[in-house]
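I have a structure I would like to understand better, so I am pasting it below and will then ask my questions one at a time.
All protein chains of the complex are present and in place, except for one that has been dropped.
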């Protein structure tokens, strides 16, 4: 239906997270109507990603600059006894925005629905084990994965994996979110909200 | 459009919570196609409500039977040092279903968005004050209203009202509910989830 | 969890169309807080349904009064050559509200997803056949069932059933509804919109 150049770009945008072929087509026509300079700005920004961004060897968070570690891992004011394991970069950002957490992070690279070897291997398990072994100062590991079915399965897996290390392992508290209603809360969430009352 | 008898019943059902005129019309046609016996069963059940149900003078929860108090307030195994204030009967039921709470309740009769006198008077504030004064054994008052804007405004009002009593006043813990995602949680919810980790 | 009188009424309201046990519970507590007079008003209105409402023998539409037919079937200004078959009473009302249709109706009593005998028997097929046989003046039969999977299956069934009568049989036109978008329309809908352009 579309000409080859357009179809090719629709196919590439269709692989972007949450994007189907219809929105991908809208992206292509949006770009087609942009002036040449804006297209070049986008192209430069995309290629800068690969050029400028490094992955922090400690937490796997992307950063840029000459430093050997990202700005969080190299910040001497952060509490090195706390390690918070998150699913991906946007979860780390969400926690940073609260300004309530002063420890370090580790980005697991996702969550898995089944604990099959092929799935587990997509996660950064080896990097996590290496990180924890080298971090003798870690006292508490916070498993901050989403309380979805996938996140719960991954949390259970990590608990089993990390238990032999004899460090304190915690999870995020469950409770009612802003705007929630008791009547529609599941029993586990409401139980947690009662227990963590204050 | 509809004949008077039908329109009258549509109008009455339209006042039911969450029901608009279209669903109300569907209710009426649903009833119209039911056999006479089922209609009579419904009529008897509705009139039984007023006949059989009493309001517990302590917690304002409806109950039936000869007892002077509802089954929760008259249960000697419940912890009389805990009083949980909920918005309405369905919130009480939600907490009871968790089987994690062993204290008593008080049903406030709703929440208010503004702290105007006319709004406050719709709540059972006088009954609450009387209940707490007569309950010397109460040590902790749990404000278990919905974490919505209305529930928060009402909670703030109750905190100010009850502070002079010098009892412990708590709220339900905030956190991520089952199925929630860090990325879409508001900062207050995520902060609470971090603080109540365990 | 609830006392027997309350649970009984929750069970009855849960059978109402679109209503689940949670909304049913809200209905019961809504009624419980109403004054006695309003409850009696509701009870009288429900029992009036069975007392006052008759079913029109021609179109199966409910009506009240002393007349032998409903106000539409007995209206001499309506066009007796047009018979519009609708699924239920609310569909008839929707068409009447447009004020564009001056023919008569027949209420089929629903639609069926499968053309099994047990399903078909829930529809008023015999009454329809009788209605059409006695209506020699009918020239066009409009099959105005919802364009859903169920409505389409029922329309196909009726087309086969009524074809031997040698009357004109039509369906409602397909097209884009108010607020619709070409991009998200299915191909059949968009084809019809093109063909019925004017």
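For clarity, chains are labelled A, B and C in written order, and residue numbers in each chain start from 1.
Methods note: a contact is a pair of C-beta atoms (placed from the backbone, for glycine too) under 8 Å apart; a residue touches a chain by one contact, two chains touch by 3 or more.
It should be emphasised that the depicted structure is a prediction, and the values quoted were computed from it without experimental measurement.
A.B. asks: For the chain not shown, which residue from A:39, A:149 or A:165 touches it across the whole complex?
C.D. replies: Going through A:39, A:149 or A:165 one by one, A:39 is the residue touching the chain not shown.
A.B. asks: Out of C:47, C:74 or C:90, which touches the unshown chain?
C.D. replies: In the full complex, the listed residue that touches the missing chain is C:90.
A.B. asks: For the chain left out of this view, which of A:6, A:120, A:162 or A:178 touches it?
C.D. replies: A:6
A.B. asks: What residues on chain A make contact with the chain left out of this view?
C.D. replies: So the residues of chain A touching the unseen chain are 1-6, 8-9, 12, 16-18, 22-23, 25-32, 36, 39, 41-43, 45-50, 52-53, 62-65, 88-90, 93, 96-97.
A.B. asks: Which chain C residues touch the hidden chain?
C.D. replies: On the chain C side, contact with the omitted chain comes from 86-87, 90-91, 94-95, 97-98, 100-101, 142, 144, 146-148, 170-183, 185-198.
In the analysis below, only the chains that are shown with their structure count from here on.
A.B. asks: What rotation angle takes the CA atoms of chain A onto those of chain B? Round to the nearest 5 degrees.
C.D. replies: When the C-alpha atoms are superposed, chain A turns by 180 degrees onto chain B.
A.B. asks: Between chain A and chain B, what is the separation of their C-alpha centroids in Å?
C.D. replies: 38
A.B. asks: Among the residues of chain A, pick out those that touch two or more other chains and give their numbers.
C.D. replies: Correct list: 183.
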